[in-house]
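One protein chain omitted, others in place.
Our next item is subunit A:
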Amino acid sequence: MLDSPAGEPPRDELVQLLDPAGTRTEHPLYEPYVADATGERLLSLYEDMVVVRRLDVEATALQRQGELGLWPPLLGQEAAQVGSARALRDDDFVFPSYRENGVAYCRGVEPRDLLRVWRGTSQSGWDPYAVSMATPAIVIGAQTLHAVGYAVGCRRDGVDTAAVTYFGDGATTQGDVNEAMVFAASFAAPVVFFCQNNHWAISEPVGLQAQRPIAERAPGFGIPSVRVDGNDVLAVLAVTRWALERAHRGDGPTFIEAVTYRMGPHTTSDDPTRYVDPLQREEWAGKDPIARLEAYLRAQGVLTEQAEARVAARADEVAAAFRAGCTSLPQPAPLSIFDHVYAEPHAGLDRQRSQQAAYLRSIGEVAE
């Protein structure tokens, strides 16, 4: 079973192109996939990661200030999200979980739209077809099957579009994810399974979900897999491009395990001090995805003071708009709760809507 562009490296090997100190390492198999990632392109990956982290920190603050009901931070996972998202073509379709705000940003979702769900003004922040990205699935792993169906549909339509689905280490236990892998293999679906192994399913360590590296499972389903350093944006970009190339070419599904670490809580409601070993967290802090690219870019002379200032200004600008956008999100109109339940008229619901409208009018509320 193929699990890399050629040959079969040991499965516990992590594909890495940039080590934690920011030293560029060579990988004979994946090098061609990042041949273009130099200079300004690297800088733009860096900028994406800085902006995504800034948005994440800002959203966490907004939650603490009572502006959001909840927020699922992605701190520490910037490379996994930006590296994979930047490998996608515009027409490739993403089926995410709820933590892929960095992916959504890279897909072109307006930052304030990331907040709609968490502020509670709507159930979805964006039109999936506008950015080729479905809205977050909160039920763990449900979206992986949707990606397989979409991918099979792409084949039926005779296009080489791929579907990419994001999920965490915890999701790999779910039946749906395992069913998705069976179905993807059975129908040679052009789908990329992108598992962000961030080591935690809320408080449960990855060891409770997996006794062996997660990437080892996929070959058992007949799906090639690769394990990548998820904090190395270059390596993530490379392996995702490789997996997408397989999908676009008609070679079927691929499984990527991006080994990363959730540096913050599961959501803002969680208290990781109850279960995270501070030493482990500290160890992972030393593998920070942004710091290592920064070190490399500095050494390369790409990240000049001027470039750094530009990136910082961009992050400030996005963050300010994000914050202003959050508080300006419109309150849903009372009767909007009845909208879009059905695509066609529904007698029972129509009756409830008109009764509620009459009630609202009777107490002097505007019924819209």
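As a working rule, a residue touches a chain if its C-beta (ideal position, glycine included) is under 8 Å from a C-beta of that chain, and two chains touch if they have at least 3 such contacts; residues count from 1.
Just so we're on the same page, contacts and distances are computed from a predicted model.
Student: Name the absent chain by its UniProt protein name; which of "ABC transporter permease subunit", "Alpha-ketoacid dehydrogenase subunit beta", "Hydrogenase" or "YCII-related domain-containing protein" is it?
Tutor: UniProt lists the chain that is not shown as "Alpha-ketoacid dehydrogenase subunit beta".
Student: Among A:Ala151, A:Ala201, A:Val259 or A:Val318, which residue is in touch with the absent chain?
Tutor: A:Ala151
Student: Check each of A:Leu279, A:Val341 or A:Ile363 against the chain that is not shown and name the one that touches it.
Tutor: From the options A:Leu279, A:Val341 or A:Ile363, the contact with the absent chain belongs to A:Val341.
Student: Considering the whole complex, not just the chains shown, which residues of subunit A touch the missing one?
Tutor: Residues in contact with the chain left out: 93, 95, 122-124, 127-129, 134-135, 137, 139, 142, 144-154, 156-157, 163, 175-176, 179-180, 182-183, 186, 339-344, 346-349.
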